[in-house]
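The excerpt is restricted to a subset of chains, each kept in its original location.
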Amino acid sequence: MDFHAAPEQQALIDSAVRLLQDHYSQTTSNARTEFDAERWQQFAELGWLGTALAEGNGGLGLPESMLNILVEALAPAAMPEPFVSQVSLAGYLLNAASPSARRDECMAKWLAGDELVALAHHEAREQACFGQPVHTRATARGDELVVQGHKAVVLDGGRADRLLVSARLNDSAAMLLLLVPQDAPGLEVTRHATFDGRELADVDLNGVVLSRDARLEFAEPVATRIDAALRSFALHLAADSLGTAKALFKLSHEHLAEREQFGVKLVEFQALQHRLVDMQLAITRLESLLALARTRSDADGVSSAREFIAAAKIQAGVVGRHLAHESVQLHGAIGMTEELLVGRYFKRLTANELLGGTGVEHLRVFRAQRALS
Amino acid sequence: MLFAGQLSDEQAQFREEVRAFLAEHLDAGMVAADDAQRSMVADPERSKAWIALLRPRGWHAGHIAKEFGGAGLSPIENYILHYEMGLHGAPALPPMGLYYVAPTAIEFGTQAQRDEIVPRVLDGSDYWCQGFSEPGSGSDLASVAMFAERRGDAYFLNGSKIWTTDAQHANKIFCLVRTRRENTRDALSFMLVDMAAAGVTVRPIRLFSGDHDFNQVFFDDVEIPVEALLGEEGNGWAVAKFLLDIERGAFVFGGRLRRRFVRLCERAQNCATPLAGLWDKLAQLDIELLAYEVTELRLGHAALDRSNADAEASVVKIEWTELAQRIDELHIAISGPETLYADAAARGASTRDEGIAMPDWLAGYFNNRAASIYGGSNEVQRNLVYRALKQQRRR
C-alpha cells in the first residue's frame, strides 16, 4: 500500500524518460508517423517487450502494474510504434499459451523485436469490444484447418508478420486461436492508417489453409484468455491516456505562464488558475483509479479486476476529453495547429477512447459487475 | 417548427417562398458535400455555385439594401432565410466580403469606394480575407503592430497578420494597421490591400487535423495607394468596431446546428451498439438547442436595437459554439470504433480539407474546437458578458 514509486519502478520510468528525450522530443505534432524498426529493436534490447512475460518465456517476469507504469512513462512520445497493442495483446496471449514449437519460435522472434504479431479477433467495426460473437470458422480437413471469415479493427494487422486469429472449430462453440502468417494464401489484409498514427486492418480469410500446429493451446478456454488480453489492453490504454493527460497539463501550464495578454501573464487570471486546478483534480482521479486497477490486476489477474479496469478506462475517456478540450482552449489558436504537440496528444487521447472498449461499453461492464441497475 | 403560429402572414409566406426555392434549387450532391465538409468555414467553390443561384433574388446579400444590390430583407426575413438554408444543408456563404466588407464600405466608404467595392463583392469578383490578429496579439486588437508608413501618396506596409481564414483563396485583404507609433487607438487605420501586391506572401497554417483553414500573411514593404484607406487615417478602431459589430445579426447558426443534431439522431437510430444512456443526453441537447434557437432569435435578431447588444452577441457566441462542440462530441461516442476508419468518400469535400484521413464527423469535432477560440475566445466573451451585467447592476 505504498503509493510512491518503488526503486525498480523508478528505474523503469527513468529509462523511459531517457529514451523519450533522446528519440522523441519533437515540437511539431505531425513529426514522425512511420514505424521505426530501430526504435523497436531498442525496446526489445531494453527488455521492455517482455516486461510482464514470465521469466521462463524470456521475459522479465514483472507484474502487470510495472508494464502499466512503463506505458504511462512512454506516453508523452505519442509514438507511432505500436508498443501498447503489441505488449498487451500479442505479448499477453503468447505468454499465456502453452509451450509448443510454433509458439516458442513466434515468441522468440517477437521478443527479439524481429517480428510483430497482431490479434485478429473483432469482426465488426462498430463493435470492437467484449463478448461479441465470433463467426469465423476453422473447419478440420484431414490434418489441416481451413479458415473462413472476416475480422475488423485488427490493430497492427498490416505491419504484423503473423496474426493471431480467433475462430470457432467446425460448428462447435469451442474457440481456437490460430497463428496465421501474413503471407498465407487466402489471407487478405486491408490496411488503414488511423488519424493518430496507429495502424489497423480489416482481414479476410478466404479458405486459408493451416496445419494443425497453427493452433495455440491454453490451459484455460481460449475465449477467457482473449477476454483477459482485451482487459489488459484497456488497462494499458488508460495508462497511456494518463501519461498523455499529464503531458497536456504541463504544456498548458507552461503556455499560460509564458503568454501575455493585455499586458498580464495569462496565468495570473484566477479563472484560468481554477481551470488548471480542475484539470489537475481530474488527473488525480485517474491516477487513483489506475493505482487501484494496477493493484487489483497484480493481486487477482486482469479478469478479476475487470470492474476496476473498466472504471479506469471510463475515467481515462472522461479525463482525456476534459484535458484535450481545455488544453486547446487555454492555448488558443496556436493549440489548434499541427505545430504544437497539443493536437497530437488530443488525437491520441481520442483514439485511446475508441480502442479497447469505449466508455459506453465499459460502463455496461462496470454496471453489471457492480450490480448497478 | 420553431415558428408555427408565431409568424405574421407575410413572414409565413416568405418562409414558404424560401422553402420552395430550396426544394427546387438545392441539389442533393451539394447538400451531401456540405454535410461531409471537415472545415468549419465556407467552401469557396461550392458557395460560389450556390451564390449564383441566389443572386437573381439578391438572397446572397439579404441584409444589404436594394439600392446597393442586395435584397433589403428585414432582420426577421433574413433570419428565416438563413435558418432555412442552414436547416436544409445549403452551402455556407463566405462572410468576409458579403457580411463585413460590403456593409463597412457602405458606411465608411467614399462614393468611389462604394461604387468599386460593393458590386465586386456582390458579383463575386472579389474574395476577401481579414487581417486583424497578429502573432502574439490574440484577442487584444489594440496591440496591433503592423505598421503603415506614409511616403508621398502611398503607404508602405510592414508586418504580418495571422489566423487569416482563406488567404489562400482571397484576392483582397482588409487590415487594421498602425499609422502612428503611439500606443493609442487613434494610431490605428483600416486599409484595403490587394493580395497580388508585391511583398505579400502567404504561409499556410495547418490544423492538427492536417486541414488548411488559416494562414499567416506577411507584408514586406508592400506599397498601397492612400485611396486604400477606408475611413480617415486614425479612424481604424471605429471602422473595425463597426465591422465586428455586424457579426451580431449577420450570422444564423440555429438552422445549421439543428441539422447537425438531426443527423446525429439519425446516426444514433441506426447504431449497432446499445446507447441507452446516450438518449437522455441527446434529449438534454435537444432541449438546449431549442433554447438556443429562441435565444438566437430574441437576442441576435429580434432585438437589434437593444442597448446591451454587445453582451447579447457574446451570449449567442458562447452558446452556439459550446452546443456545437457538444453535438460533435456525442457524435464520436455514438459512432464508436468505426471512427477509427477513414471514410474515403468524405475526403476533399472542401478544397480546404487536405488533412489526415478520418471520417468527416471526427475532423469536424477536431476543427470545431476552434469555434470557442476564434472571433474572441469564450473567455473574452464571458468577460464582456460580465461587463454588461456589472452595468445592469449599477442602473
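Just so it is clear, A and B label the chains in written order, and each chain counts residues from 1 on its own.
FYI, a residue touches a chain if its C-beta (ideal position, glycine included) is under 8 Å from a C-beta of that chain, and two chains touch if they have at least 3 such contacts.
The model shown is predicted, which means the values in this text are computed figures rather than measured ones.
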{"item": "Complete complex composition as a label formula, though a single copy of each is shown", "value": "A x2, B x2"}
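Here is the rule we go by: only the chains that are shown with their structure count from here on.
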{"item": "Distance between chain centroids, defined by C-alpha means - chain A, chain B (Å)", "value": "40"}
{"item": "Touching residues (chain side chain A, partner chain B) in the complex", "value": "29-30, 124-129, 153, 192-195, 200, 261-262, 269, 271-272, 321, 325, 328-329, 332-333, 335-339, 342-344, 346-347, 350-351, 353-355, 358-361, 363-364"}
{"item": "Complex contact set, residues of chain B against chain A", "value": "133, 138-140, 162-163, 205-210, 214, 271-275, 277-278, 325, 329, 332-333, 335-342, 356-358, 362, 366-367, 369-370, 372-374, 377-379, 382"}
